[in-house]
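Take a look at the structure set out below.
One protein chain is absent from this view; the other protein chains keep their places.
Just so it is clear, A and B label the chains in written order, and each chain counts residues from 1 on its own.
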Amino acid sequence: MRVELNELTKRWGNVTGADNITLDIQSGEFVAFLGPSGCGKTTTLLMVAGIYKPTAGEIRFDDRVVNQVAPKDRNIGMVFQSYALYPHMSVRQNIGYPLKLKKSPAAEMEQRVQRVADMMGIGHLLDRRPAQLSGGQQQRVALGRALVKEPSLLLFDEPLSNLDARLRLTMRSEIKRLQLDLGITSIYVTHDQVEAMTMADRIAVMQEGKLQAYAPPNDLYERPRTIFIAGFVGNPPMNLFDVQVLREGERLLARRQDLEIELPPERGVRAAGKEEIVAGVRPEDISLIPGAAASSEGAQGEVFVVEPLGRDNLVDVRIDDLHLFVLADPRQPLQIGDPVRLQFDGDKLQLFDPETELSLLWT
Amino acid sequence: MSTNLTESATQAPGAGRGRWLLLAAGLVLLGVFVLPWLRFVIIADQRVALSLTGLQAATIGVVETTDGGLLYSSSFWLFLAPLAGIVGLALGALNLFPGRSAPWQGLLTLLVSVASAVAVWGAFSASQEVAQKEKVAVEAQWGLSLAFLALLLLLAGGLILLREASSQKPAFRGALDALNFMAPGTVLVIVFFFLPAIILFILSLTDLSSANFSEPWTYVGFDNYKRMFSDRFFPKILRNTFQYVALTLLFFNVGLALLLALLTAHVSRRVGFLFRLLWLLPRITPSVVYIVMWQRIAQQPPYGILNQFLGWLGVENQPYWIPEAPWVFVVLVNGFVGASFGMIIFTSAIEAIPADLIIAAKVDGAGDLAVIRDITLPLLRWPLLFVVTYQTLSLLVSFEYILLLTNGGPGLFTTEVWALTAYKRALQTYFGSNQWAYGAAWGFVLVLIGATLSVIYLRVFRFNDLVQEPKIDVL
Partner (left out) sequence: MPDGLGPVKVVGTLSTVQMTLQSRRITPGQALPYLLLTLTILPILAGYAWVLVATFSQRTNGLLPRDAQGNLGGLTLENWQFLAEPDVWKATLNSFGIGMSMVIGVGAVSALAAYALSRMNFPGRKGFLGMTMVLHAFRPEMLLIAIFQVLLFIGGIPLIGNLFGFNTVGGVALVMVTLDLPLGIWLMKGFFDNLSWDMERAALIDGASRFRVWWEILLPQIRPGLAALSIFMFIQGWNAYLIPFTFTIGSKVANLPVYINSFSGDTSLVSWNRVAAIGLFQLIPVLIFFIFTQEALLNIYGGGSKGGS
């Protein structure tokens, strides 16, 4: 089923929960709503579910406006962060509840509950109460309950945040696989960008009720459209700093005190005419060369802190008053205070307008 | 998916229950009213009229008197009732076909059935008047009772119809959903809170008493209020009320309550719990038994418990203590009940004080009393204010224990408080008659005072901030 949100807005008095959200979701697509807490992603999801009534705008399911359709008539399944299992019912009753409300015949109900439970790997737990299950098992029950009525749309509200890290990884791939197999259109709300990046076909990044970007994960990562997205997507986050744009003959330079980066012509052209811009560079796009070599190439700085991440070292390099995070090979022996040289990959450099906070490259 | 949506739009949940109610109600009404009426009109002959049974006669508003003449009861409006039957029948039939209900049908049914109910009610009273002399009484009343019930059915049918019809309009549906939940409570509150408040006021403007009960009420303006304020004992009662509220509040509902909360917090946990529990006893003891206990405590020798103790201590003066010191006992009896409320509130407030705060104070060298003075009491400011306002309201209107203990005595108005005066004037055979209207005046002023205090109370406690918004929009 295709879902379309059209200038969707939710307000409570002066408080705006979701502001003018417009996006469309293709049939079978997996879309993540990503943003910090309080950004309006859950509000939007609950409007799609029919729990909240939009103040303005439209929700369309397959071209049909469903603003006034009650949640129970929308044929959706939803999985909650708190699982929201009914504590006084057994697992069987929990999963069977949507069917019971549809007045399905007992035999069919039994069969479908069993099938869904087996699919979720909880077939042997059907007579337990939710309180007797582990967090992962409870989440599978919740998922089973959402799937049992064969919904045309699946909604996830931070379903994995209450699980421990390892289980989260397992469930992540299971949900993704399940969604691919069943082909159900899905919306997945999360504040964890790794979840969003790994699972979603497209990500809607939201901030303060507004839709900041709506694009496939790689696109968001490589072509961030705003400063907010650049800083929010990617871990460790992108380095963002103010620079001045200077022209030296043919060359275009971005300078900040002793730091000088040459802008490649095709990118520099977008910055021409601006004096001050914000530059962004990801930690993996900076190469770190130990020692104070004589070469003038790159910028000279000193090691402030080294954080070992296992596979890499995250090095905080100080250049005057600027701190830059750099991913470095852990085999390089680095001590606090060591002089280092940084080289920037100009082709990976992001440029933003400090006034509008929009990218100079991708708009 | 799309089929689902279409279905939900045309088929309202639980559709069709209303039509059967409407049909049944319509049939009953027609049976009771229209058939005898038609017979009366078609064969409009006095002899036929005379041969009507009591039931038929009464339901068409005609009653035969003993001297052979016909008496037309006052209910021209009674024709509304068969009309209601026809409407009910028609709408019921119309709704036998699916997808037909519309809000106006429900509204129409409601209007007609309410109007008819009023008419039938009028007819019923009229027939009762006649029935005091005539033999038709019993049957006629049965017929009208039946009609009345049928109209209630019609009302229910109309409501269901309205609901079914409007369930397709989401804005309507939300309000109606809440209405379903609120209806029983709202009806009871209206019938036993709001209507009585209005009746109380109207009553206070009349001279109704048990002496002129069967006559229509006579409007006397504000005479009852004038009489009340010029009553010889008015100042005394006012003083009594103030004394009762202030003393009980000060010494027990706040004073003792605070003391008990502090004391039970300073003994071991289990003992504290035990004592708090014991203090609940007065509250859950039936008032009648509780008062008997106090009377027995205060009795003269050799029965009284207090006097037995005094005897052991060698005290000579051993009277029956309640008439001796009525105010002491009024305050004691009420205070022992009232103290537990404040005690529970204060205790939970004290338990909410972080232990760190008290440890810090102790480390700084504060003693028990200093901790109470400098830490506990300042933190109890809000609960204190809450208990004071809340209990002022409760005490102002309570009189059950005084009624049982002293009934306002001994002697004239010694312990009579405002609420008790209102009650006794109106509902106790006092000086020979129930002066409902005069008592109502006393009562209404108290209601006004209470309402004013309540508004202040809601303001002080910023009531609006305490109400959380629902996190589901009703669709």
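The rule is short, and it goes like this: contacts are C-beta pairs under 8 Å (C-beta built on N, C-alpha and C of every residue); 3 or more make two chains touch, one makes a residue touch a chain.
Because the structure is a prediction, the values reported are computed rather than measured.
Within the full complex, the chain left out of the display contacts the shown chains A, B. Remark: the omitted chain is touched by one listed residue; of B:200, B:237 or B:330 this is B:200. Residues 46, 49-51, 70-72, 74, 76-78, 80-82, 84-88, 97-98, 101-102, 142, 145, 149, 157 of chain A touch the missing chain (whole complex, contact as defined above).
Basically, only the chains that are shown with their structure count from here on.
Chain A and chain B have Cα centroids separated by 56 Å. Within the complex formed with chain A, the residues of chain B that make contact are 1-2, 4-5, 8, 170, 469, 472-473, 475. Residues 1, 12, 50-53, 61-62, 64, 66, 68-71, 73, 75, 152 of chain A are the ones that touch chain B when the two sit in their complex.
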